[in-house]
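Remarks on the structure that follows.
A protein chain is absent from this complex, but the other protein chains hold their places.
Let's look at subunit A:
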Amino acid sequence: MSEGNSATNTGYEYLSGSGISKAVATTASVLVNSGGYSTTNALSQNKIFQKAVNGSIHSNKSHALLQKHAVTGEAVSLIRRSKRVPRNHKPKDFLEVPDELLNDIPGDDEVDHAGSSFSLFQGFTAVLPEVQDAIDRVTEGSSKLLAYDGPEVTQNALPRGITVEKIKSLQNPKQLNDFKDQINWKLDLLEIRKGLASSEIHEIDHKIEKLQQMRNSVFQRISRFEQDEAVLESSLNEIEWRLDLVKDVDVSSEENQENEAEFNDENEDSFVTISGETTVDYDADDSFYEDSNANPLMTKSIYGKLQNETRKIKKRVPSRKVKPTLQQYYTAGSRIRGLKAHEDSVTCFDFDQPFGTMVSASLDNTVRVWDLSRGKCTGLLEGHLASVRCLQMEENVVVTGSLDASLKLWDISKLHDDDNDGCLITTFESHVEEISALSFHNTTLLSGSTDRTIRQWDMNTGHCLQTIDVMWASSMMNGGDVSSSAADWQKPLISGDYPFIGALQCYDAALATGTADGLVRLWDLRSGEIIRQLVGHTGPVTALQFDNKNLATGSADRSIRLWDLRTGGIVDAFAYDSPISTLQFDDSKIVVSNGESTVKVYDRIEERHWTCGPGVSGESSFPINCAKYHEGYMIEGRGDGAMGIWAI
C-alpha cells in the first residue's frame, strides 16, 4: 500500500496519461475540484479510484515516466501536486480529525481575545440543571408532554419553587437566604451561558470576516479577468478593422482612382457613411428616409459607389462577446472609482458600457476620452472654440454640441491613428447661438439651440435637412398668433439661466423636446409639425427621455413626471428638493441628478427612493451636475470637475 501512496503523491501520472487507467480520469475532476478534507473523503469512497491506483502501480510504467519528466526540473514543480497525506485504510465508522488540522490549533494569544473565558464544559454544567428542570416539568404535568421544546424555553426565570409572591410574603430569614443563594447560583450559570454565547458571536464574526476576504479575492479575480477580456476584445476589434481595410484595398483599388477624378470638386469630408443602419428594426414608418433619398444630390448609381468608397467613419460593430459584470458584485450604493476628471465643472458626459469608454466635457473647454477600466484619460477631442454643453456617444461615434454654436462628429476609435488628421469627422455649422441639446439616432442628428430652432442633420452628408422654428411651429398649432406666444416666452417661468431647449430626444422620425416654457412637445420630423403638447411642468424642462412606453421629464420646478406615450396622461410624478438637471430611466430605475451632493435613484419595481453618491456618507462635495448609468454602473459629474463611479 505504501507503494501505492507514493505514486499518488505525485501528480503527473495524470498528465502523462498512460500510467493509470481510464478510471482515474473520472476521478480527476474530484481531485481537482475539491480541496482539503473532502478530497480524501471523496477518494476513499471511490473504489474505482483505489482499484485503478493499485492496478497500475505494479506495472512500474509510471515510475519510468516520472523520471523522464523529472529531468525538466523546476518547471515541473509548478505543475506538481502537493503531497497528499497517506490515508489510513482501516474503515472507521466515526469521524476523525486529520493530522494537518491537529497542527492548526490557535495559540494562547489568539484565544484570549475571544471575549469569554468560559469553557464549553462550564457551559455544559451550567445547562445541566435546566435540563433536569425541563424533564421534571414534563414528568410532572404529563399531559403537557408536547408543550416543551428544549430547556431554553423557561417561562419563569426564577429557580423552581421560588415565585415572586413567595418572596414577597416570606418572613423566614433562613429561607430567604436560601432563595438568595439559589438565585445567585442561577445568575452565575446564566452568566456563563451568556459569555459562551457571546464568544460564539465572535466566532461567527470571525467567519464572516474570512468570507469577506474570500469574496474580495474572488472579486479581484473577476476584475482581472475582465481586464484581460477588454484587451482581447480590443485586439479582436483591431483585427476586424484590419480585415475590412485589407478587403477594401483589394476590391476598390481601381475604382478608387476613377471616382476621385470624377468628383474631385466634392468635399469628401461631407460624405460620411455609417454602416450597420440596416440592423435597426423599429415600428415607425420608414417613408421619411425614402423621401430624403428620393432627391439625392446625384444619380443613385454614383451615389451608391461613392458611399462604398468614402467610408469615412464606420460604426464598429459591437463585436463584444462578453459583457462586464463586475459592477454587479459591488453592493448597491458603493463607490467603484473616483476620477479627478476636469479643472472646472463637468457639463456633460456619456459612456458606452460599464468599464468601457467615456467622453466627458467640462467648462474648462476640454473634451476628454476616458478608459473607465483603468480610470485613465486616453485622449482629448480638440476643435471646439468654447466649452461643450451636450454630447452623445454610440459605440465609437460621438457628437458634441458646443457653446460656439457648432456640432462636431467624432470617431473616437481613430483617436490614436497617426496617419489621420485626428478623429474629427465633420462639423455642423448653421446654428447662430449655442447648442443646448442634441440627440442622434442611426444617421439622423437633431440639435436644439438657444436661437430657438431645432435642426435636423444627416450624419452621412453633414447637411442640414430641415430647420424647425419652435416658436413658429408652436404658434401654427395654436392658431397662428405668433406675437402673443412670443410674448409668453419672454417672461421666464422660473428665474435662472435655463436654455430655451432644455432637452430633446429623437427616435427615427419621432422627436420629443422639452423647453423653457415648461412644455413637452412631440414632433413628427417628416412633416416638421407638433403632434402633441404635454402640459404640466411649471418650470423649464431640463431633462427628457422616452422609451417605447413612457416619456420621463425633469424640470426646474423640481419635479419628475412620467407620461404614458399612448394616452399622454401622467403615470407617475414626484418631486425632489432642487431643480432637476439630468434624468435617465429604464424599466427598473429612474436616476436623477439635481445639483445636490447625491444622485437620486427611484426604484420603479420596489417603488422606493434612495440616494447614492458622496453626500450619502456625509462627504462634502460639489453639486452633481449630471449622472448616467448602464447596467447598474452609474457615473456622476460634479461642479468641481470631479467624477464618481458608483454601483447602483
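The rule is short, and it goes like this: a contact is a pair of C-beta atoms (placed from the backbone, for glycine too) under 8 Å apart; a residue touches a chain by one contact, two chains touch by 3 or more; residues count from 1.
As a working rule, contacts and distances are computed from a predicted model.
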Missing chain's UniProt protein name, "Mitochondrial fission 1 protein", "DNA replication complex GINS protein SLD5", "NADH dehydrogenase [ubiquinone] 1 alpha subcomplex subunit 12" or "SKP1-like protein"?
"Mitochondrial fission 1 protein"
Which of A:79, A:197, A:245 or A:385 touches the chain that is not shown?
A:197
Residues from subunit A at the interface with the omitted partner, ascending:
37, 92-97, 99, 101-107, 110-111, 114, 119-121, 123-124, 127-128, 131-132, 134-135, 149-152, 193, 196-197, 199-200, 202-203, 206
